[in-house]
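Complex shown without one protein chain; remaining protein chains in place.
Just so it is clear, A, B and C label the chains in written order, and each chain counts residues from 1 on its own.
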Amino acid sequence: MTNLPGLLDTDAIRKDFPLLDRIVHGDKKIVYLDSAATSQKPRQVLDALNEYYELHNANVHRGVYTVAEEATALYEGARDKVAAFINAPSRDEVIFTKNASESLNLVANMLGWADEPYRVDRETEIVITEMEHHSNIVPWQLLSQRTGAKLKWFGLTDDGRLDLSNIEEIITEKTKIVSFTLVSNLLGTINPVETIVRRAQQVGALVCIDASQAAPHMVLDVQALQADFVAFTGHKMVGPTGIGVLWGRQELLEDLPPFLGGGEMIETVSMHSSTYAPAPHKFEAGTPPIAQAVGLGAAVDYLSAIGMENIARHEHAITEYAVKRLLEVPDLRIIGPATAEDRGAALSFTLGDIHPHDVGQVLDEEGIAVRVGHHCARPVCLRYGIPATTRASFYLYSTPGEVDALVDGLEHVRNFFG
Amino acid sequence: MTNLPGLLDTDAIRKDFPLLDRIVHGDKKIVYLDSAATSQKPRQVLDALNEYYELHNANVHRGVYTVAEEATALYEGARDKVAAFINAPSRDEVIFTKNASESLNLVANMLGWADEPYRVDRETEIVITEMEHHSNIVPWQLLSQRTGAKLKWFGLTDDGRLDLSNIEEIITEKTKIVSFTLVSNLLGTINPVETIVRRAQQVGALVCIDASQAAPHMVLDVQALQADFVAFTGHKMVGPTGIGVLWGRQELLEDLPPFLGGGEMIETVSMHSSTYAPAPHKFEAGTPPIAQAVGLGAAVDYLSAIGMENIARHEHAITEYAVKRLLEVPDLRIIGPATAEDRGAALSFTLGDIHPHDVGQVLDEEGIAVRVGHHCARPVCLRYGIPATTRASFYLYSTPGEVDALVDGLEHVRNFFG
Amino acid sequence: MYQEVILDHYKHPHGRGLRDGDAEVHHVNPTCGDEITLRVKYDGERVEDVSYEGQGCSISQASASVLNDLLVGKDLETARRIQETFLELMQSKGTIEPDDAMEEVLEDAVAFAGVSKFPARVKCALLSWMAWKDATAQALGESEKKEKSA
Partner (left out) sequence: MYQEVILDHYKHPHGRGLRDGDAEVHHVNPTCGDEITLRVKYDGERVEDVSYEGQGCSISQASASVLNDLLVGKDLETARRIQETFLELMQSKGTIEPDDAMEEVLEDAVAFAGVSKFPARVKCALLSWMAWKDATAQALGESEKKEKSA
């Protein structure tokens, strides 16, 4: 077996993830290479969910009985854990949403309904990039349509990086918000946050960072990023589905208007008018995803116990190995940086003329799970003139052996359609 | 033990709910009377969640590998189950949200951004009632503030029913939408849907029904209701937290604009513009609450196996008994209908001058879990001139013995503060 | 699902290329980017030609090739019956095991039975068939409404 420096003890880790023992197509052990779409869940997270439902389930806040106090403590405790995980200055800056998409829509809608100086309107501009996930494109297109603000974006270089050469024309005095991904889910590119934030600060624009592909894989320090908002999603970071996070700077959360209205987010309601609770509750309408927050807290504990630096080192080693091995496959073209530098563990590629659907299907017959399509980042496919890619993505439980299995599988695909 | 006609076999049912064995305060078995806030979960639902995460967890839609196809089939299968449960004409009318609050906000926002004939603007009116949950008040207050539409509402009679005497003045040709609850979470009142729907149809207004307190407890038939939208929430109907439903009529879902933008809800995206997927996907941005939908599917299976008529009969028997027993307690005043007719299984009351917080706390020491406060329906408290109520609410696992325990507990409370 | 027949059609498509026609349509499968441009030519009620060009996976390519084989030369009624039978097979979620009668109608196309078990791929297999249906409606001047209720 290939041994690379920096690898985690995946034998031990994999024992925590029941799904990785799954057998498909009769006798094929699954080779799960789709963690960028969603990660698998360790036993520890499932245990936390079960324990919550079996012992502590009640609606949160305002309950005076034991189980309700426990549920509230668990839910709010999860907020503490997430706040610590991202080094938030205050726990009250952590808003629980249903997924990263809701988090990003929340930012767009806050700004659409905000008063000056935050208000986005026809005099102002919104900046995104061409490598965004649809969830960081469509909310801004909607905001632009609804307010008349102009939507602008950074293009991409041929090797899959942001083209920041015209940064001063893209981010201008008119820019109210710059929203971009820290790590691309299709290209794998890690973006130069500092350069963009510096320019945004120069012109007084807010910065929103989509950290959906970063939070699971590296140390995420919202203070170091110097952004105003950071969004990510639980299911990609060994947490449950149905939970996302928006971190926002306290002053902004105080000033900006609420988005969804309902129970939990109010201070006092009469038929004539209502006042709103302080953040984060102002932005959490209705019964929150209680069990899912508790599960995310357990996920964060799990990741922290292993150590985000160690996870990053592991993934870097696997990615470096995967880049090298994939480039040995004839006709394989990596879409995105063809090195392991400044890139995450998602690797997209095309294989000659063979359509990704066929690649994915034939790999599946070998038990290898990769994602095919535009990966909710269709503008990237348009940019590189391809209909779709095949994407393999790695996580803390991925092994060099799985990279080898992928490469063997791709050889088989080539022979099959050759 | 008290035996009432129509009761379910709660001995058998209670074995399915692990939390009901919970011991609190040393040696007190929990008496859980807060199902209107959230229900407990049967083993069958927890098993479905675990099985999903351990064997079938993958992101849904577009995946060509085995586990992704399974996850998609499970998620979409849950939609089929929910559609059958509410007798929806089409599965595509069932939208998964994170909770009922999001469902109601979704309706309000669809209408706020809609074109004619649906558009809500300063020329038009919105109608709600004074007994709504905050989640069916605040979204409409926000819509009214944002569009200039006038917000009107039905008041309440002294015995806790809707005052429809002025229905022709409240619902007029200007009314675009009438949104009201089928069953009040504070008063327990079941509202006369037909009368309101008939008037709304006369003037061409849309009707949105908040069925959060109905779906768990009675047969819910969206066709029989003749409404345009029906909202409810999973966690109150033995399902997981983090999942809600909006049912909407197909033509409306086709015509109305999307709300949240992102992955999954698009047809095709370019940087310049996007087109949207057909409903229900148009309204489901981002990775959906997959496991939670699967859990809700299992919840619906569980409820259906017992039979919603049987559950309704059981709760009616318990409620009738509880009303009778509670009225024996000196100084106890029921807030809401003081009979079991046309009412659900949530019973609010005051106990002399003793503040509900004190009632709840002392009951908790006996293991009895009730909710105290305004139950996210503060206008009802204002209407009846009380700061708060104590609320006991029953479900399919509630027993007459638990009613007796509550009555004994209330005697203890009276002595304690007497 | 990759029957020999399917791979053959994929590698050596029949009737590919755009030729003269009475109507042209362009259909896209937005989830995977499969595209087809398809033209039909009618001689009265007889399918004189179906020509096409496109890009996509083996399933969508092979399916267009099979369509060309099956429909060209048929009268409209027969062609429609073939189209409907193929649709039924593809929507069967793997529950239909093609019998002799079906095989008589669908010939090579029965090889797609296995594809119906893969929901993500059914759209690929149907792309050209839906395009043909659409193009035919246009060529014969039928209103969309009429077509829909048919």
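Worth pointing out:
The definition used in the following text is that a residue touches a chain if its C-beta (ideal position, glycine included) is under 8 Å from a C-beta of that chain, and two chains touch if they have at least 3 such contacts.
These numbers come from a predicted model, not from an experiment.
Put simply, the missing chain touches A, B once the whole complex is considered.
Interface note for the absent chain: among B:Lys28, B:Arg43, B:Arg91 or B:His355, the touching residue is B:His355. From the options A:Thr10, A:Ser35, A:Asn59 or A:Thr72, the residue with contact to the chain not on display is A:Thr72. Looking at B:Pro192, B:Pro330, B:Pro387 or B:Gly401, the residue that reaches the missing chain in the full complex is B:Pro387. Summarising the interface, chain B meets the missing chain with residues 355-358, 361-362, 372-374, 381, 387-388, 416-417. Along chain A, the points of touch with the absent chain fall at residues 61-64, 68-69, 72-73, 266-268.
Assume only the chains that are shown with their structure count from here on.
Greatest centre-to-centre distance from chain A is found for C, with centres as Cα means.
Chain centres here are Cα averages; for chain A and chain C they lie 39 Å apart.
Centroids of chain A and chain B (each the mean of its C-alpha atoms) stand 31 Å apart.
The set of chain A residues that touch two or more partner chains comprises 357, 361, 372-373. Multi-chain contact residues of chain C (touching two or more other chains) are listed as 31-32, 118, 120-121.
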